[in-house]
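There's a structure below that I have some questions on.
With one protein chain withheld, the remaining protein chains of the complex are depicted in position.
Here is chain A:
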Amino acid sequence: MLKVIACFKWVIDEADIRVDAPNRKLLLERAAFKISPYDRNAVEEAMRLQEQHGASVTAVTVAPASAKNCLKDVLSRGPDRAVFVNDPSFADLEPARTTGLLAAAIGSFVEFDLILCGEGSSDLYAQQVGPALAEKLGIACATYVNKLTYVEGENRVIAERKLEEGIEVVSVPLPGLITVLPDINTPRIPSLKQVLGAAKKPVEQLTPERLGGMPAERLKTMGVVAATMERKRLRFGAGAEEIRSVVDALLKEGAIG
């Protein structure tokens, strides 16, 4: 049976981020968390392989110990079980550390043929973890994939990569890793039955101690400030006169004409 892993990240919903502009500070305290959007495509693609080929699906995440809600959320989307690599210190991990922990967890504790990742996470969008994980595990990978076909009996997948210069179709031997683009599929909304069933599915917890310790630091964050923009922020109504005054202002600024 094909064994598929879908990796996912529990991220801040960036739509909830508020900015304290004078101090260039991001206000994150009241932001909700969600499964990173592209990872939902990875989970959905894993479920599609389950429906077509009877694959087993394990969802794997590295997250702070407090992020328990991510398990119910991901399991309601279909996977059979979850692996929760966690520690209270795991907030804002850099990509190399996330990769190291995933590699240690998957390498020692999860059997797999195929790993699916989103092309990047919506918080950092470093786009490193997928390909770096493949390298750490010593397996083949294909990135930016928008169509995936498992070739039964040949132990490989055929992946269509959507690149700047066009479409490239590649054959990837298994075990392998694929990073998916958002247009590979449309993630389904979990049904009530799935949401209720999620709580009963098995979850394996792994801590850095069991994985041989915390990977060393490679990239240090010196600070994060809000990206600010100087804008006039003038408001106008929809009447002809007001629109006329917008046109006049644009002319005066040299933006049109």
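Heads up, the rule we're going with is that a residue touches a chain if its C-beta (ideal position, glycine included) is under 8 Å from a C-beta of that chain, and two chains touch if they have at least 3 such contacts; residues count from 1.
Just so we're on the same page, contacts and distances are computed from a predicted model.
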Among "Heme exporter protein C", "Fe-S oxidoreductase", "Acetyl-CoA acetyltransferase" or "Electron transfer flavoprotein, alpha subunit", find the name that the UniProt record gives to the complex chain excluded from display.
"Electron transfer flavoprotein, alpha subunit"
From A:Val85, A:Ala134, A:Leu148 or A:Leu211, residue that would touch the chain that is not displayed:
A:Ala134
Listed in rising order, the chain A residues that touch the chain left out are 12, 14-15, 17, 19, 26, 94-96, 99, 122-136, 140-144, 158, 161, 163-173, 176, 182-183, 216-227, 229, 231-238, 240, 242-244, 246-251, 253-257
